[in-house]
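For reference, the structure discussed in these notes is given below.
The complex appears here without one of its protein chains, the remainder shown in place.
By written order: A and B. Residues from 1 in each chain.
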Amino acid sequence: MSNSGIKMIVAVIRPDKLGDVKQSLAEAGAPSLTVTNVSGRGSQPAKKGQWRGEEYVVDLHQKVKIECVVADIPSEDVVEAIKEGAHTGEKGDGKIFVLPVESATQIRTGKEGAEAV
Amino acid sequence: MSNSGIKMIVAVIRPDKLGDVKQSLAEAGAPSLTVTNVSGRGSQPAKKGQWRGEEYVVDLHQKVKIECVVADIPSEDVVEAIKEGAHTGEKGDGKIFVLPVESATQIRTGKEGAEAV
Partner (left out) sequence: MSNSGIKMIVAVIRPDKLGDVKQSLAEAGAPSLTVTNVSGRGSQPAKKGQWRGEEYVVDLHQKVKIECVVADIPSEDVVEAIKEGAHTGEKGDGKIFVLPVESATQIRTGKEGAEAV
């Protein structure tokens, strides 16, 4: 079931790092991906700002979520490529999660499994 | 743990196929779904375009992501319904991934497991 060897790598990164991550993924042989605009917060406390003299709290930051499903490339290599593209060293660089995938299908061809990814 | 029998089917499809996929899912007995606007790329190379005389590269295409959690219906039937609704035969038709789900809760009733899906 979960032994298909197919993985979904989910990464939440800074929006301005999307270009670098797309390039590092392509170089790692994993060019296919799905991108979603999201917002979120990590473990840092909410940031206070000022707008027209009013104080407000920024508690959700704009981020980009990348989903990348791979079969023939180790998920560790994909994680490494994303880290390389997304790293600045400042708080808020993001997270990478690896989830098991039981099956994959390419809609055009009907191919299943590793071939479909 | 992963033996709940509950699955999340994640499909990335053409936006103009959403109506057909909603209908084929309802006919398959799986009407419930969550829809997200996404962009992405598969294995095809970036497409070149022209805008006001400038060449540019379209490397992310607008797509729609569907998430559909099922318990009593085999995930294969859901995959089949999505393929049926989303297929055109042209490159870019999309992908379907099946992920294991450990538990499900319906917030209104507090029901858990297959009943909650």
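Following the convention adopted for this analysis, a contact is a pair of C-beta atoms (placed from the backbone, for glycine too) under 8 Å apart; a residue touches a chain by one contact, two chains touch by 3 or more.
Being a predicted model, the structure only gives us computed values, none of them experimental.
Undergrad: At which residues does chain A meet the chain that is not included here?
TA: Answer for chain A: residues 2, 7, 10-13, 36-43, 59-60, 63, 65, 75, 79, 82-83, 86-100 touch the chain left out.
Undergrad: Kindly note down the residues of chain B that lie in touch with the hidden chain.
TA: 1-2, 6, 8, 22, 31-36, 69, 99-108, 110, 116-117
Keep this in mind: only the chains that are shown with their structure count from here on.
Undergrad: When the C-alpha atoms of chain A and chain B are each averaged to a single point, how far apart are the two points in Å?
TA: 18
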